[in-house]
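With one protein chain removed, the remaining protein chains of the complex are shown where they sit.
Take a look at chain A:
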């Protein structure tokens, strides 16, 4: 303890040194702000508001650390003057956070049991300040009038505030109409100044309509830009959920302030990837709730920026299936929103996907449901061929650095577009089930490319071989009529599914996807298919992943993007497979289940209901 004392003292000294220098700065600021009420002082106050908040936070910590008010006043003799001046600065008292900190500082200086004259005086002063703040009326004439009309002050002030907001709202709508006379000074600088003044009012509920109008007014004039402080303050208030904005206001905020958009996208990603989709159905809900697809549909610029964020995420974590699935779902949500808006705006595909290879745009963006089923194979063969040519071009250009970068870029963009339109990959997998050995080449290539776009160390050839092997094994397994199942095919398949350090791995998810599709679509009895699926999943331990694939397959079936003549039968089949797997999962992970049961029993739930198989 004694060793800590000098350390604490040093710390306190350092703290107080820092504070007295800063104190001087802020005291001078407070004096300046109080002296004049010009537009410049207003601007200066709003500019410094967030730093002032930080300083008040520090002050508060400092005050709370002190043992008594006497000590505080000794260390910071100008503290009282400073706080007092701030109390009469409406920008400081209008803002919720700085008002709270200011009040807390004042309460911190109040002594429950004053020990001397200084503390008694401080107490008196604090009470007086609070009393004046709450009850003093500037406009005596107005109050006299209101008294005669029986309107209490609190009601009056509220009404005046609402009136002001309404007047400003009206005015903002009117400013800078369509044709701005160049010679005439337009009144749009007012908009910037008004938005600046609204910085302390962001969490004030009465000011919400005004903020909404400011955000949503069309940016027709160069001068009508919103203040950066305003946008930043809005963004941080919205992300820390101190503020609720209407949908359109949020979209406008994102449009004006890219960093708030980025934050929204990143928090969506965090949220989605945290519950690694065992429930793809929820994903669509989450995306809709986030408002991002809608925002992208309204503003092309937002869509482009969101895609840039997706690109950088993909480049960092190439193989993450959940990210790819998110991008695919996001793009289809976006397209649905776009269709809803289509009568209002018509944006060209080129504007929405400027970096993608143009020849691939329409082929990839056409939905499978928009094409006759019979044409799918031909279409996919064409796609596979085009992409193959691109990879060859990229590999050829490896010598010359500039063309190779271009080649890389083109290939990446092609792959990115494929990820966005991955419904075609799913169709490819489905078609592989019904393909013969001679047809599956291009489809396997496409599938491999989707999972492994880069040809690092020229492993693609080997990966293709493995993919072909996997297909062969699956084909044989599902064709087999004799029981028990051919062990060699099973074993080889499981080996392919398990990660091996020596050779380049083919994505197990690729194989799993194939497996599940075989189980669902191959003309084999349910019991047969179930047995194969279950066995492979058991041996490889990929239960969760298999369930996930089944779930997304079910979703696709619901949405009608894998049109089948016997949709009902498929639904039942999928359901049956899901049940088998989920029971399997519970049986395989007794530890997990026990933990669940314990949790349930603690909360007073029922006794362990599951029986082991």
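As a convention for this text, a residue touches a chain if its C-beta (ideal position, glycine included) is under 8 Å from a C-beta of that chain, and two chains touch if they have at least 3 such contacts; residues count from 1.
The criterion applied here is as follows: contacts and distances are computed from a predicted model.
The subunit not displayed here is recorded in UniProt as "FA complementation group F", chosen from "Cell cycle control protein", "Phospholipid-transporting ATPase", "FA complementation group F" or "Gamma-secretase subunit APH-1".
Only one residue from A:31, A:61 or A:167 touches the chain missing from this view: A:167.
If you put the hidden chain back, the residue from A:30, A:66, A:122 or A:201 that touches it is A:201.
By the touch criterion stated above, the residues of chain A touching the omitted chain are 37, 39, 42, 90-91, 93-94, 96, 99-100, 103, 107, 110, 112, 124, 127, 130-131, 133-135, 139-142, 144-161, 163-165, 167-168, 170-171, 190, 193-194, 197, 200-201, 203-207.
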